[in-house]
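Submitted below is the structure of interest, expressed as C-alpha coordinates.
Only one protein chain is missing from this complex, and each of the others stays in its spot.
And now, subunit A:
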Amino acid sequence: MPLDDLSDLDDAALLARYATGDRMAARALTLRFTPRVLGYAARLLGDRAEAEDVAQEAMLRLWRIAPDWRSGEAQVATWLYRVVTNLVTDRARMRRRRPATSLEDAPEIGDGQPGAEMRLMAADRLAALDAALACLPDRQRQAVVLRHIEGLANPEIAEILGIGVEAVESLTARGKRALAAALAGRRADLGYGDAGGAA
(Lines give C-alpha, C1' and ligand atoms only; values in the text may rest on other atoms or scores of the structure.)
Protein backbone atom coordinates (compact mmCIF):
# COMPACT_ATOMS: atom_id res chain seq x y z
CA MET A 1 0.00 0.00 0.00
CA PRO A 2 1.42 3.44 -0.91
CA LEU A 3 2.55 5.75 1.87
CA ASP A 4 -0.18 8.29 1.09
CA ASP A 5 -2.88 5.69 1.61
CA LEU A 6 -1.38 4.67 4.92
CA SER A 7 -1.71 8.23 6.19
CA ASP A 8 -5.46 7.68 6.40
CA LEU A 9 -5.09 4.75 8.78
CA ASP A 10 -5.32 5.34 12.50
CA ASP A 11 -2.36 4.66 14.72
CA ALA A 12 -3.43 1.24 15.94
CA ALA A 13 -4.24 0.00 12.43
CA LEU A 14 -0.88 1.20 11.22
CA LEU A 15 0.87 -0.59 14.06
CA ALA A 16 -1.03 -3.77 13.25
CA ARG A 17 0.16 -3.56 9.66
CA TYR A 18 3.71 -3.06 10.88
CA ALA A 19 3.39 -6.20 13.00
CA THR A 20 2.42 -8.20 9.92
CA GLY A 21 5.59 -7.21 8.10
CA ASP A 22 4.42 -4.16 6.13
CA ARG A 23 7.56 -2.10 5.60
CA MET A 24 5.65 0.96 4.41
CA ALA A 25 3.80 0.95 7.72
CA ALA A 26 7.16 1.11 9.48
CA ARG A 27 8.01 4.19 7.45
CA ALA A 28 4.65 5.83 8.08
CA LEU A 29 4.87 5.25 11.82
CA THR A 30 8.40 6.62 11.90
CA LEU A 31 7.37 9.81 10.11
CA ARG A 32 4.22 10.20 12.19
CA PHE A 33 5.62 9.76 15.67
CA THR A 34 9.32 10.54 15.69
CA PRO A 35 8.91 14.34 15.44
CA ARG A 36 6.31 14.37 18.22
CA VAL A 37 8.36 12.16 20.48
CA LEU A 38 11.47 14.17 19.79
CA GLY A 39 9.74 17.49 20.43
CA TYR A 40 8.34 16.32 23.75
CA ALA A 41 11.65 14.84 24.88
CA ALA A 42 13.50 18.00 23.87
CA ARG A 43 11.12 20.18 25.91
CA LEU A 44 11.62 18.01 28.96
CA LEU A 45 15.35 17.56 28.66
CA GLY A 46 16.49 20.84 27.19
CA ASP A 47 19.18 18.90 25.37
CA ARG A 48 18.67 18.10 21.72
CA ALA A 49 21.19 15.27 21.44
CA GLU A 50 19.88 13.56 24.54
CA ALA A 51 16.34 14.04 23.30
CA GLU A 52 17.23 12.22 20.08
CA ASP A 53 18.49 9.26 22.08
CA VAL A 54 15.30 9.19 24.11
CA ALA A 55 13.17 9.44 20.98
CA GLN A 56 14.99 6.55 19.35
CA GLU A 57 14.68 4.44 22.50
CA ALA A 58 10.94 5.18 22.77
CA MET A 59 10.38 4.21 19.14
CA LEU A 60 12.47 1.07 19.69
CA ARG A 61 10.10 0.04 22.45
CA LEU A 62 7.17 0.66 20.15
CA TRP A 63 8.63 -1.70 17.54
CA ARG A 64 9.19 -4.34 20.20
CA ILE A 65 5.68 -4.20 21.57
CA ALA A 66 3.97 -4.04 18.18
CA PRO A 67 3.34 -7.81 17.78
CA ASP A 68 1.69 -7.89 21.22
CA TRP A 69 -0.21 -4.62 20.89
CA ARG A 70 -3.83 -4.96 21.90
CA SER A 71 -5.89 -2.42 20.07
CA GLY A 72 -8.36 -0.49 22.19
CA GLU A 73 -6.49 -0.70 25.46
CA ALA A 74 -4.39 2.43 24.93
CA GLN A 75 -3.70 5.06 22.33
CA VAL A 76 -0.36 4.64 20.62
CA ALA A 77 0.48 8.32 21.10
CA THR A 78 -0.44 8.21 24.78
CA TRP A 79 1.66 5.11 25.26
CA LEU A 80 4.63 6.79 23.56
CA TYR A 81 4.33 9.94 25.66
CA ARG A 82 4.33 7.77 28.77
CA VAL A 83 7.44 5.92 27.62
CA VAL A 84 9.22 9.20 26.95
CA THR A 85 8.18 10.56 30.34
CA ASN A 86 9.56 7.48 32.07
CA LEU A 87 12.79 7.55 30.09
CA VAL A 88 13.34 11.20 30.93
CA THR A 89 12.54 10.57 34.58
CA ASP A 90 15.03 7.71 34.65
CA ARG A 91 17.72 9.93 33.18
CA ALA A 92 16.93 12.65 35.68
CA ARG A 93 17.32 10.17 38.50
CA MET A 94 20.70 9.04 37.21
CA ARG A 95 22.04 12.55 37.11
CA ARG A 96 20.25 15.47 38.62
CA ARG A 97 19.41 17.61 35.68
CA ARG A 98 20.79 21.10 35.47
CA PRO A 99 19.21 23.59 33.15
CA ALA A 100 21.03 23.61 29.87
CA THR A 101 20.33 27.30 29.68
CA SER A 102 19.19 29.95 32.08
CA LEU A 103 17.00 32.92 31.45
CA GLU A 104 20.11 35.06 31.29
CA ASP A 105 21.55 32.81 28.58
CA ALA A 106 18.65 33.47 26.23
CA PRO A 107 19.87 35.62 23.34
CA GLU A 108 19.05 39.27 23.19
CA ILE A 109 16.95 40.62 20.39
CA GLY A 110 19.07 41.84 17.52
CA ASP A 111 18.46 44.65 15.10
CA GLY A 112 17.62 43.93 11.49
CA GLN A 113 14.88 43.72 8.92
CA PRO A 114 11.25 43.39 10.12
CA GLY A 115 10.99 39.76 8.97
CA ALA A 116 14.29 38.84 10.50
CA GLU A 117 13.31 40.68 13.65
CA MET A 118 10.13 38.65 13.95
CA ARG A 119 12.04 35.42 13.51
CA LEU A 120 14.60 36.47 16.06
CA MET A 121 11.88 37.44 18.47
CA ALA A 122 10.18 34.07 18.06
CA ALA A 123 13.52 32.33 18.61
CA ASP A 124 14.08 34.45 21.71
CA ARG A 125 10.70 33.56 23.07
CA LEU A 126 11.32 29.86 22.51
CA ALA A 127 14.70 30.04 24.17
CA ALA A 128 13.26 31.94 27.11
CA LEU A 129 10.39 29.49 27.42
CA ASP A 130 12.74 26.49 27.34
CA ALA A 131 14.87 28.10 30.01
CA ALA A 132 11.81 28.83 32.15
CA LEU A 133 10.51 25.29 31.66
CA ALA A 134 13.85 23.94 32.80
CA CYS A 135 13.38 25.73 36.12
CA LEU A 136 10.12 23.89 36.87
CA PRO A 137 9.94 20.70 38.92
CA ASP A 138 9.83 17.61 36.71
CA ARG A 139 6.14 16.79 37.12
CA GLN A 140 5.04 20.39 36.58
CA ARG A 141 7.17 20.61 33.47
CA GLN A 142 5.75 17.38 32.09
CA ALA A 143 2.18 18.45 32.76
CA VAL A 144 2.62 21.93 31.28
CA VAL A 145 4.32 20.63 28.15
CA LEU A 146 1.72 17.93 27.58
CA ARG A 147 -1.20 20.30 28.19
CA HIS A 148 -0.12 23.56 26.64
CA ILE A 149 2.44 22.57 24.02
CA GLU A 150 1.51 19.04 22.96
CA GLY A 151 -2.16 19.95 23.32
CA LEU A 152 -3.36 16.82 25.13
CA ALA A 153 -6.49 16.64 27.25
CA ASN A 154 -6.25 16.33 31.02
CA PRO A 155 -7.53 12.71 31.18
CA GLU A 156 -4.90 11.71 28.65
CA ILE A 157 -2.20 13.48 30.64
CA ALA A 158 -3.43 11.76 33.78
CA GLU A 159 -2.98 8.40 32.06
CA ILE A 160 0.50 9.31 30.87
CA LEU A 161 1.69 10.56 34.24
CA GLY A 162 -0.16 7.92 36.22
CA ILE A 163 -2.05 10.42 38.38
CA GLY A 164 -5.60 11.72 38.72
CA VAL A 165 -7.16 14.39 36.57
CA GLU A 166 -7.39 16.78 39.52
CA ALA A 167 -3.69 16.35 40.15
CA VAL A 168 -3.04 17.21 36.51
CA GLU A 169 -5.09 20.38 36.82
CA SER A 170 -3.17 21.33 39.93
CA LEU A 171 0.19 20.65 38.29
CA THR A 172 -0.61 22.66 35.18
CA ALA A 173 -1.97 25.58 37.17
CA ARG A 174 1.08 25.74 39.42
CA GLY A 175 3.34 25.22 36.44
CA LYS A 176 1.81 28.12 34.57
CA ARG A 177 2.12 30.39 37.58
CA ALA A 178 5.77 29.44 37.95
CA LEU A 179 6.37 30.05 34.24
CA ALA A 180 4.71 33.45 34.41
CA ALA A 181 6.88 34.38 37.36
CA ALA A 182 10.05 33.20 35.62
CA LEU A 183 9.26 35.09 32.43
CA ALA A 184 7.92 38.24 34.08
CA GLY A 185 11.28 39.96 34.10
CA ARG A 186 11.71 39.51 30.36
CA ARG A 187 8.32 40.69 29.24
CA ALA A 188 9.57 43.87 27.57
CA ASP A 189 12.64 42.55 25.80
CA LEU A 190 10.66 39.62 24.42
CA GLY A 191 8.28 41.94 22.65
CA TYR A 192 5.34 42.13 25.05
CA GLY A 193 5.31 45.87 25.41
CA ASP A 194 6.38 48.11 28.23
CA ALA A 195 7.60 46.22 31.29
CA GLY A 196 6.12 48.90 33.44
CA GLY A 197 2.68 48.13 32.09
CA ALA A 198 2.83 44.45 32.99
CA ALA A 199 0.19 43.11 35.30
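The working rule: a contact is a pair of C-beta atoms (placed from the backbone, for glycine too) under 8 Å apart; a residue touches a chain by one contact, two chains touch by 3 or more; residues count from 1.
Rule of thumb we're sticking to: contacts and distances are computed from a predicted model.
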Complex member absent from the view - protein name from UniProt, among "ABC transporter permease", "Dihydroorotate dehydrogenase", "NADH-quinone oxidoreductase subunit A" or "Cobalt transport protein": "Dihydroorotate dehydrogenase"
Residues of subunit A (touch criterion as defined above) contacting the omitted chain: 18-21, 23, 26-27, 29-31, 34-35, 38-39, 42-43, 52, 55-56, 59-60, 63-64, 66-67, 122, 125-126, 128-129, 148-149, 151, 176, 179-181, 183-184, 187, 190, 192, 198-199
